Every structure is written in C-alpha cells, then in structure tokens.
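Only a single protein chain was left out; the remaining protein chains are all shown in position.
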Amino acid sequence: MKRLRLNLVIGGTLMGAVLALAVLALAWTPYDPVRTNLRRRLRPPSAEYWLGTDEFGRDVASRLMAGAVTSLGVAAATVLVALAIGIAIGLASGFLRGWVDRVLGAVNDTLLAFPGILLALGLLAVIGPSRSGIVLALGLAYAPTVARVVRGSVLSIREREFVEASRALGNSEGYTLLRHVLPHTAAPVIVLATSLFGWVILSESALSFLGLGVPPPAATWGNMLASARPFMAEAPLLSIAPGALIAMCLLGVNLLGDALRDLLDPRDGA
Amino acid sequence: MKFRTALAALATACALASPVAAQDLLRIRLNADIRSTDPGVNRDGNTDGIHWHIVEGLVALRDDATVAPMLAERVDVSPDGLTYTFPLRAGIRFHNGQPLTAGDVAFAMQRYMRREVNWRCRADLDSAVTRLVAVETPDDRTVAMRLEKPSALFLTILARPDCGQAGIWHRDSLNADGSWRAPIGTGPFRLGEWRRGQFVELTRFADYAALPGEPTGLVGNKAPLVERVRFTIIPDEAAARAALLAGNIDILPDARSRDLPELRARPGFTVHSSPSMDLQAVLMQTRDPLLQDVRMRRAIALALDVPELVRAVSEGGSRPSRSPIPPASGFNTPAMLDVPARDLAQARRLAQEAGYRGQKLRIITTRRWEAFYEIAVVVQDMLKEAGIESELEVLEWATQLDRYSRGDYQMMAFGFSARLDPSLSYEMFTGPKATQPRKAWDNPAVQALLDQTMAETDANRRRATFEAMHARLLEEVPIIALYSSTTNGVTPRHVQGYRSWAVDAPRAWGVRISR
Amino acid sequence: MALYVLKRLLAAIPTLLLVAASVFFLMRLIPGDPALLILGDAATPESVADLRAAMGLDRSLPVQFGLWLSQVAAGDLGLSITSGEAVGPLILDRFGVTAAIVLAAVAIAALVAVPAGMLAAWRQGSWGDIAAVSLATLLLSIPSFWLGLILLLVFGLKLGWVPVVGYVTFAEDAWAALGYIALPVATLALVEIGVLIRMARASTIEVLRLDYIAHARAKGVPEHRVLLRHAFPNAFAPTLTLLGLVLGNLLGGIAVIETVFTLPGLGRLLVEAIFARDYPVIQGVMLFIALVYVGVNLVVDLLYPVFDPRVAAS
C-alpha cells in the first residue's frame, strides 16, 4: 500500500510535469522550435538559450518543449490504434476459439516473430514516413501484444461461472461477450496500455535513430536524440537532454502503470 | 581541455582497432566497404578509388579533368574524328610479370562491351552520341578504335573513374568460365588482402613503369613510395576523425566540413582542400501545376540567399556557383561564376503574378546525405522569409532516388556525382521527360545546343555554347545549382606528398611516410 | 523427445512460410530499386534495365518468389545483390556478433536480476526491496540506445577505458573483442536487469504465498534452503518464459544498439539491407530471425519441465 501511494505520487508528478511542459509548449515556447539560424550552431547553454542550440542553431529548450507535444501525441494515438486492433482480434480469437483462434493465432505468432521495429520499418517504407504513418505502423506492430493479452484474459474469464450463468439465462453469445467478458479485460488492458505508451515513445525514438522517425524539422525527443549523435563529443547536452526527458516520461508511465496494476489487482478487488 | 582527453581516449580506443602500424604501411580511412574488385562493373565511389590503384586505362584524367594518355604513348585522332589510335607505351608489365600487348587491350575492351557484363559505361559507348563500332589491333603495340560519328566525349568516357577508366587487366583476371576472379593490372599497387567490412590492403608493385614528371589526377608520375596501403573501413565520422588524431590512420580523405576549423587549428596536421566536380542543387518539377509557371520558379530562386546558404552548409568551404559546370572545370568561365543577388520583394511579386496563394511546397530530401538535408532546411527557411510556405518530406535515400528517377517530386534537394565533361554536367539534368522522367530540364532548343557540344571537339566553341546554356538556365530555373562540394583531406605531419583532388577518393601513389 | 522437437519444427513451418511471403511481398511494395541504388544518379533507363535483368528482378513476382523458395528449400539463401556475398554465411557471420552480445547480456542480466528479485520478494516491503524495485523501474525507463550513448560518452570518450568503434571476433583477439563488446553488453544487460528483477520478484512473491513454502518451514527447513530448493525452481519457471521472449526479441532486434556502437551485427545488416533494398539479404535475415524465434521458444519449452514438472514436454 505504501509503495502504491509512492508510485502514484512520483509517477503522477513526473507525468504531470511532462504534460504541463507539452501544454505550455502549445501556447508558448522561448523561440520558434523549427526556426534555424546557421550563424549560431551548437551554442553552449546561456542566458539567451537555456539549453544552447542544435546543429541548425535551433533553440534546444524550445525543441524539447515542442518535442513533448509530438512525442506524447504520437504515443497516445499509437496506443489507441494498437488497442483498437488488438482488442478486436483478442476478443474474437479468445471467445470464438476454434479455427478462428487457430488462424488469428498463426497470424499473431507471425507478427510476434517480427522484431516490432522491423515491422514498423517495412510498413513505414510503404506508408511513407509521416506522423500518421508512424502511428499506424507502430500501432500494427504492437497490436499482436495487445491481442495476446486480451485473448489470455478472455480465455480465463470465459471459464468463470458468471459467464456460464449468463448463457444459462439464455443470453446471446454476443451479449455475454460484451456485457460480461469485455469489461473484465479492462484491467489488464489498461495496465498494458501504460507500458505500451512507454514502448511507443522508445520505438519512435529508435525509428528516428534509424532515420525513419517523425520527419524533421518537427521536433520529437527521438529525432532530437538521433540527430545529436554526431555531436556527442562537441555538445553532449544535445544527446543528454532529450534522453533524460524520455527516461523521465517513461519512469512516470511505469510508476503509474505499477500503481494501476496494484489498484486493479483482482486480489484486492474481491 | 576535456575534449582533448576525450580524443586521446578515442585514440587508444582505435589503437586496439588496428594493431599494425609500421613505417612502410599507409593507412587510409574508407567510410564503407567496396562492392567488388571488378573495375567499372560492380562499383561505387569507394570501389573506383581502390581500383585506380590497381588497374590503368589507355587514357586518364588530369587534376583539371582533362584527358591525358596513360597506358597509351599518345592518342592520334583521324581528321574525320572517327578513328582513335593508341600506340602503347613500351615496358609496361602486368602484376603477374606479363608484358602489356594490344591483344590484352582488345580482350578487355571486348569484355566491357558485352551486355551481360553490365559495364557501367557500355551504354555510353553505344549511344546516339558516341558509338564505338570497332576495336582493332593493327600490331602488337597499337590499338585503334573506330566511332560511328565524331564525339567530344569518347576519351572522357574511357578515362572516367566510374567507368573503371576502361582499365586494362590481364586475361588471367578472369576464371576459366569468364567470370571475374581478381584484378591483375598494371597499376602502382597490386591487390593484397580484402577482409570484408574491415579493410582492403594493397601492396607495392615493384616493376611499376612510372611516367616522368609530377603526379596529376590519375596520370603523371604514379610511383608507389610505400610497401603497403591499407584502406581501413570506419563508417562513423567522429570515430574516423578520432582515429586520425590518435595516429591510427595516416590519411583522412574526407573530413566533415564542420570539423575543419578545429582541425586547421591543430598543430601537426595539414588540411588539403580541393573543389570537387559534383553538384549540389535544388530540382524543381517543371510539370508541377504551380511550378510550371517560370515566374514561380524565378521567385523561388530569388528568395534564396545562395552565398549565405552555401556558406552555412559547407562551413565556408565551398564557393557558391549557379552553374552546373564546376568552378574546378577547365570549362567554367567568369560569366558562370557571378551569382545573382537575393531579392525578396521581387520574389514576392513574381510569386503573386504566378498565382501563388500560400500553398505549401513539398521539398523532398534525405538524412542519408547531410548536405541534402541541410540545404532543404535552409531553403525552407529562406523561402519562408519570402512568404513562400514549404514543408520537408524527409525520405529514406532509396525512396528519394526512386522519386527522382520517376520525376515524382515538386522540389528536391539533390546532388549529382562528379561529371568530368561539361556536356555531361548539363546532360545529367537535361532531356525529354517523356522518355527520361528523371530529367529536370525538358527543352528541345537546349537539347539541340547540348548535342552540339557533344559533337563539337573545339574547346572554345564549346565554352561559348555552355555560356549560352548557362544564361538560359538562369532564366528558366528548372534547377537551382548551388555549389560543388569541397574535398578536405587531412594528414598528420609524417605523411608527405598527399593531395586531395576533384574526385573525392584518395590517391596513395607519390605519398611517403617519414618519421 | 526427438519426435516432439520434430513436431514443433513442423508446426513452425506455416509461421515461417507466412513470414517469408509477407517479407517478400512487403519489401517489393516498398518504393526504391536496388539497381537504381547501385547505379546512383547517373543511372540511365537502359543501364537500370540491364542490371535488373542481371539480378533476376525482371521476372514476375510470383516467379521470383517461387524460385527463391525452392532455393531456400535447397538450403541456399542466395547472393546479396549489393555485395555479391552468399547470404547464408553472411548472416551467420553477423549473427555471431549479435549472439555474442545478446547472450552475454542476458546471461549477466539473469545472474544479477533473478537472485536480486528473489531476495527482494523474500524481504518484501523492506528498504532493500523498495530499492531493488525502484532501481528496476528506473532501468526499465531508460532508452537502451541513449544509455548506450551515455556509456560511450563516459567510458569511451571521457575515460577512454574501452574502444568506441569497431569489432574483432574472439577468434582474432579475445582480449580486444572483450573491449569492444563490453559497452553494448553492459547497455543491454542493464535494461534487461530492469525487466527481469520485476518478473523474478513478482513470481517469487506469488510462490512464497503458497502452502508448500509454509510446509517446508514447518519442517524446520532453514530460509536459504527454502528459497533455493523450494521457492527458486517454481518462481523461475515463468521468468524462464520471459527470458525466452526477451532472447527472441533481442536476437532479432538490437539494430539500434549495433548502430550506436557501430557493430557489424545482424540487426544492422538487416537495416542496411533494407536501406539498400538488398532483397535476398532482407528475406534471408527475416527468415533466420523467425527461425531463431521459434528455436528459442522450443528450447524454453524443453527446459520448462525441469523447473515445472507439471508441464511435461512430450
């Protein structure tokens, strides 16, 4: 219980901070985050540029703020896509069982056998790198994980007696699925969603790192990190700052995830 | 200073990387592995750079990209310009000790011209402009080649590094089945060990028959002065630089321009800068509904502060030029060098007239080549100041190249590899879009001029034509030529005789190590 | 036993085929042409056509696919169209690098994390436990490649303890090789430790709740023995599954780490092949990765009964 509250507080604060940063960025940033100024590249931090400037003379602080908006936005959208697809598949294969399950299972295995990044790489190359492209690609890449979790919990729930009871009442399968099964997948899915959120932020940066992230000049923490790599020696802050933000955000997400997990734990529920 | 220690660190790092470090070993950085040892066939820039140490052609380029005899004593062109006769130099031996004969030349040329071999330049020697119809060997020491009609390009094609200089190798370079084994050439170095992904090592050819005089381009005195040359593959820029500073490589042929100030400041290192003959440019699709209006294209050109842009992108290393013919070329003229000034007001007005209403232009670029990306970013920035909105479409290189070859773009930051003949510098973006969608400039009149320059062998008349074409280019702006990038080689004190040149891959002959 | 393995491999064939097909056609959907890439900006339609013909890319897709499959069935993955190397050996060569790093990292991670997680669970709620969990969560939250960069910055650039770029195989120079993989291994290990500590802790807590632990204690079994003989095997079973998953994913997916440390590994081979549209290499690698994935899971399932006899393999 003690740890739960601790998680909630710390996680909440971290995420709150990041979100606040993003919201603020929507309204105001110190400088135009995409405005280049080649006369002052790679400036060290100063009163003028709090975190210095990047290789195009753009204000790092402003880009970090703008990056928060993009990174969080992309992550959120992606998670939604992954959930939508994953839940549909998971419910279907878990509840219908039989050949549906077999087929979907095979497809799922196939997708899981792909490294998620690679799947995204391929899809991106087809869709073309754009925000929506990345959301779709990563969404598809993570859907199988969701599907597996949902399927798992559906399989366990459908064995519970209240599902049988619902049948005994003469309720249709569909009704039973929606009324009695679906709600119970919520807990694991919510928990998963939080971790997903983290993974997506990571993957987006990884993609940027391989040159396929959210297209510049729009700033995401990922592509900032990526383009800072060549200047690691000259301007370490360029690499450290966005990475630190990602880490902070992920820490927040993970802690919240743990808190949720404890809150939604059936053992405490019953 | 922290950074120094950092580099020292990296140095020790790379000491581990290449244990060998002897007086007679020259270590040169290679940014990526080579494709093959088959000259002009399976190749890229790096590959050519290795091959030209091993094989030589009848002719080769000088520093200024003009053509000079190499294996040939001299080149005699018949009055009708159809027959080229190459008397071979005496005393030339292959790496396997065999003397060079006309038969060897014919044998190599015939393989090059076979379709299935996929020689990079076969098509160039079998085109409307230049068609090689015969290779004959009147005697053991003479080779004669006949063309269908006169061509200004013929010798250049034979000399082009990307054609493997039509390099002549001994027939034992092939397997019994005719497939490529390994090059047995006449060059100053012979192929030593090629360890994929790690290094290519060449060894000195003791019996090399050097020309007299100074080395220039790929001709002149190419005497090998070191026992072994190792091209060490280091993909990472920062690492390569560190390796140089740590003394783990002796030549960094291609330093990042942004590292130059720091390297120049450093005692004991010499920077060898040389303008190359490539071309960085912005392409515009003249069939685009918006850009088909020449006023819009002019507006865009006027919106760019080219000198500022070039200074920023090349860190002041390159000189701005709106001509596709590189300043380093013997064909570049003063007229081509002056750069029209930026004029935002004018740009705005033209855009207005062209019916521009704030549509977003899409500029395609890639991160594969930092210059493309930086150009695009700066261009976007400068257009904005002229009230022209644009967004970057940052593609993976393969995709951009695909879009380029299909002409499927609105604007594109693009770079053309070195063209060593002024006609080719225009040809690379001039042509009928119907048959060659990649061509940016589709204008029959200009095409006609271009064809002239290709048939014309008199240098001065060609220059005149090129100036005319240049003028038209500035009017019609299908592309905005920006600059030719600069090759910056860096060597430590103990390396002597190294020089960068128009083509950015390094040359190891004439280089000496003295500690 | 052998029969079981055979069955499992057979059962994997549909998956592998699906992977093969989807990779093949997915890659063909992607814009970009290997011939064009090789010829560059100077390519003419004719030269491209010739090169495509030489690469056998001029045939219809189904034909190409069929040819490729039959080739693969014959155990030949074909030749790289950029470097001309045989894909099979190339993959094995690069896989060696990746495997060395991943295995080392996962081994270290497991050796550190599992005991740590179990002890944390054993003393649930103690400061040690909270510390372990917090550390794990922190590690879990650090982007691996960023961690890599930082380590590179500190130990490579600032301190200069380890080389920053390059790779030699252990065969060539074991000591040097150690230097090269030190950082990547550390990076991966740290991240995985985060995952594994949490897993080990969670499953140990589950186990410690059960009666047979109380039973053991009621017999007067000392605590260390309770943990080792009674808690560990049961708590480790689920962790083992996770290990398998982690291993499967890492073996295929450390492209980013390999990029950071410029290591000639499988992941980078794949990414580079994708950029170069080197179809044979891409297809080969993907198939190989899928196979590794299947293999790892098989091994896990074979090991599982050792820790949980209720699940007998065959």
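In order of appearance the chains are A, B and C, and numbering begins at 1 in each one.
Definition applied: a contact is a pair of C-beta atoms (placed from the backbone, for glycine too) under 8 Å apart; a residue touches a chain by one contact, two chains touch by 3 or more.
The rule is simple: contacts and distances are computed from a predicted model.
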"Formate dehydrogenase", "Membrane bound protein complex subunit mbxK", "Peptide/nickel transport system ATP-binding protein" or "Cytochrome c biogenesis heme-transporting ATPase CcmA" - which is the UniProt name of the missing chain: "Peptide/nickel transport system ATP-binding protein"
Displayed chains contacted by the hidden chain, counting the whole assembly: A, C
Hidden-chain contact residue, picked from the options C:87, C:216 or C:274: C:216
Hidden-chain contact residue, picked from the options C:40, C:56 or C:233: C:233
Sites on chain C contacted by the missing partner chain, in the whole complex: 7, 10-11, 14, 124, 209-212, 214-222, 229-230, 233-234, 237, 307-310
Positions on chain A contacted by the hidden chain, ascending: 102, 160-162, 164-171, 180, 183-184, 269-270
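Definition applied: only the chains that are shown with their structure count from here on.
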A-B against A-C, pair bridged by the larger set of C-beta contacts: A-C
Chain centre separation (chain B, chain C; CA means) in Å: 40
Distance between the centres, which are taken as Cα means, of chain B and chain A, whole angstrom: 45
Distance from chain C to chain A - Cα centre to Cα centre, in angstrom: 21
Residues of chain B whose C-beta touches two or more other chains: 6-7, 238, 368, 396, 399
In chain C, residues with contacts to at least two other chains: 30-32, 157
Complex contacts: residues of chain A adjacent to chain C: 2-3, 106-107, 109-110, 112-118, 121-123, 125-126, 198, 202, 205-206, 209-210, 225, 229, 232-233, 236, 239-240, 243, 246-248, 250-251, 253-255, 258
Residues of chain A touching chain B in the complex: 35-36, 38-39, 41, 55-56, 125, 128-129, 211-212, 215-217, 227, 230, 232-234
Touching residues on chain B, where the partner in the complex is chain C: 2, 5-14, 16-17, 19, 33, 35-36, 42, 44, 115-116, 118, 120, 122-123, 162, 196-197, 234-236, 238-239, 242, 368, 396-399, 401-405, 414-417, 428, 435-436
